[in-house]
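Only one protein chain is missing from this complex, and each of the others stays in its spot.
Presenting chain A:
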Amino acid sequence: MPTKIEKDALTGTDTTGHEWDGLKELNTPLPKWWLYVMYATIAFSLVWVILYPAFPIRGATGVTGWIAREAVMQDVAAANERMAPMLNRIREATPQQIAADPDLRAFAMAGGRIAFANNCAGCHGAGGQGAQGGFPSLADDDWIWGGSYDAILQTIRHGIRAGESDEERTSMMPRFVADGVLTVPQVNDVAAYVASLGGSTDDAAAVERGKPLYADNCASCHGENAEGNRDVGAPRLNDRIWLHGGDRHAIARFIANPRMGVMPAWGGRLDPATMNMLAVYVHALGGGEN
């Protein structure tokens, strides 16, 4: 409660008359225009509320009808229009042609990176590193279905075992134990042999027993020397890259009851230009073949 206004001895300024525990407040009036600036901001906000959506209520759109989503869509449309000439060229070209042209390549790498992050990274990892358990690395030099531009594009477009495209890549490895083709000890022996191809040998006798079993049961798809067969998507077994684990037990488990990987066909989902960019990008991750 203001009581008594005094003149402060030191500054010659009036006090407001407020006093708290002996402390008195000087009255140094604010310039009036400052107050008017505040009124102006209030007036501005009122105009804003009328013109633009300001309340989280359905229908409170403001008289201009401006909608943030539409503004974004306009920006996106403008960006698409800017990109259209480049995308048209990429749509018409083959991945090889794109890779050979520095401008197209730079554009495809940038676009491919985004498309990969949006569509592929969920399974194959942000950098195409893949994951154990059926998600192949795209950055290494081992390909199940082929690592040329054409093979990569084919895989992207038609998918693998997804049942979405007539031209999809498909094959099936028998369930050797579940289907009664091999017994469990036999599978263990084959697994020992296969593991030895990748360089780990700890049971020479089992390897010896597994070798003929491999020739009878596996070589037709995976090859005499376990070099694999990309026509049927049979992975190479004589290298250090294992999709489902490379130790003897993991291999045995897989032979007994294989799990076949599935990849969707992107042909119906992505624009051909996007798929071309993806092919160029994936090819450049490290493992691209000619």
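Keep this in mind: a residue touches a chain if its C-beta (ideal position, glycine included) is under 8 Å from a C-beta of that chain, and two chains touch if they have at least 3 such contacts; residues count from 1.
We take it that contacts and distances are computed from a predicted model.
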item	value
Absent chain [UniProt protein name; select from "ABC transporter ATP-binding protein", "PQQ-dependent catabolism-associated beta-propeller protein", "Phosphate transport system permease protein" or "Cytochrome c oxidase accessory protein CcoG"]	"Cytochrome c oxidase accessory protein CcoG"
Residue touching the undisplayed chain, where the options are A:R105, A:H222 or A:R248	A:R105
From A:G125, A:P174, A:G223 or A:P258, residue that would touch the chain that is not displayed	A:G125
Full-complex contact with the absent chain, from A:E164, A:D203 or A:D239	A:D239
Absent chain, residues of chain A that touch it	1-5, 14, 16-17, 27, 29-35, 99, 102, 105-106, 109, 125-129, 137, 139-142, 199-200, 236, 239-241, 284-286, 288
